[in-house]
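See below for the structure under consideration.
Our next item is chain A:
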Amino acid sequence: MTSVTLYALSGMVVVAVCVYGLVSYPHLIRKILAINVMGSGIFLVFLSFSRRVPGENPDPVPHAMVLTGIVVAVCATAFALALARRVHEVTRSSYLPEEQDPPEEAG
Partner candidate 1 sequence: MTGSAIVVPIMLPLLAATLTFFFRRGAITMSLLTAAGTIAAVVVLSLEVMDQGPLSYTIGGWDAPLGIELYADGLAAVMLLMSAFVGTAITVYAAGYFSGKPAVARHFWPLWMFAWSSLNVIFLSADIFNLYVGLELMGISAVALLTLEGERDALTAGMRYLLVSLLGSLAYLLGVALLYGTFGVLAVQEIGEQMFPSPATWTALALVTAGMALKTALFPLHFWLPPAHSSAPSPVSALLSALVVKGSFYLLLRLWFDVFPEAVTPAAGQLLGILGAAAIVWGSILALVQRRLKLLVAYSTVAQIGYLFILFALLTPEAWSGGVYHALSHAFAKAAMFMAAGTLMHALGNDDLDTLDGSSERFPLSVYAFGLAGITLMGLPFSGGFTAKWLLLSAALETGQWWYVTVVLFGGLLAAGYLLRALAHLLTPTPTVKVQHEPARGTEATALILACVALLLGLVSAPILELLQVGAPLGSMIP
Partner candidate 2 sequence: MTLSFWMPVLVILTSLVPSLVIFFMTDAQLRARRALYLGAEIVKLILVLFMLVGIYYGAFYETRVALLPGVEFLLRANALGMFFLTLTAGLWLLTTIYSIGYLESSPNRSRFFGFFGLCVTATAGIALSGNLLTFFLFYEMLSLVTYPLVIHSQTGKALRVGRTYLFYTLGGGTVMLAGVVWLYGLAGSVEFTEGGSLAGVEGARIPLTIAFVLLMVGLGVKSALVPLHGWLPQAMVAPAPVSALLHAVAVVKAGAFGIVRVVYEVYGIELSQALGVLGPLGALAGVTIIYGSVKALSQDDLKLRLAYSTVSQLSYITLGVAIVGSASTVGGVVHLVHQGIMKITLFFCAGVLAETIGVKKISEMNGVARRLPWTMIAFAVGAVGMIGLPPTAGFISKWYLGFGAAQGGAYWAVAVLAASAVLNAAYFLPIIYVSWFRKPDAPFEEKLPKGRFETNGMMLAPLLITAALALLAGLLATLDVSPLQWTELIVGREFSYNLDEILP
């Protein structure tokens, strides 16, 4: 297993874990975190591709993309956190409305 594959696979594992987190934890902060970390997992996948051809200089493009991606992710996370706070202020709850009631009751 090359390092490239290792990186890529571990990135995918991170993504998968985060998807699980996003799905199963109703708390907003956890969800936001899951998404944030999921972004990092994808960046990991990206970076793994920068050394596609062994022996050559690493491809700079994924770096540029990851940098841009990080900026975007930071913005998004910041905005999401701010929004979550507002939601909490207004609704006195850190959950989305449908997640507050146990699903079986709603059904």
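Here is the rule we use: a residue touches a chain if its C-beta (ideal position, glycine included) is under 8 Å from a C-beta of that chain, and two chains touch if they have at least 3 such contacts; residues count from 1.
The candidates were selected such that all candidates are chains of the complex that A comes from, given by their letters.
No experiment lies behind these values; they were computed from the predicted model shown.
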{"item": "Touching candidate for chain A, same complex, options 1 or 2", "value": "1"}
{"item": "Residue ranges of chain A touching candidate 1 (in the complex, touch as defined)", "value": "8, 15, 22, 28, 31-32, 35, 38-39, 42, 45-46, 48-49, 52, 59-62, 64-65, 68-69, 72, 75-76, 79-80, 83-84, 86-87, 90-91, 96-97"}
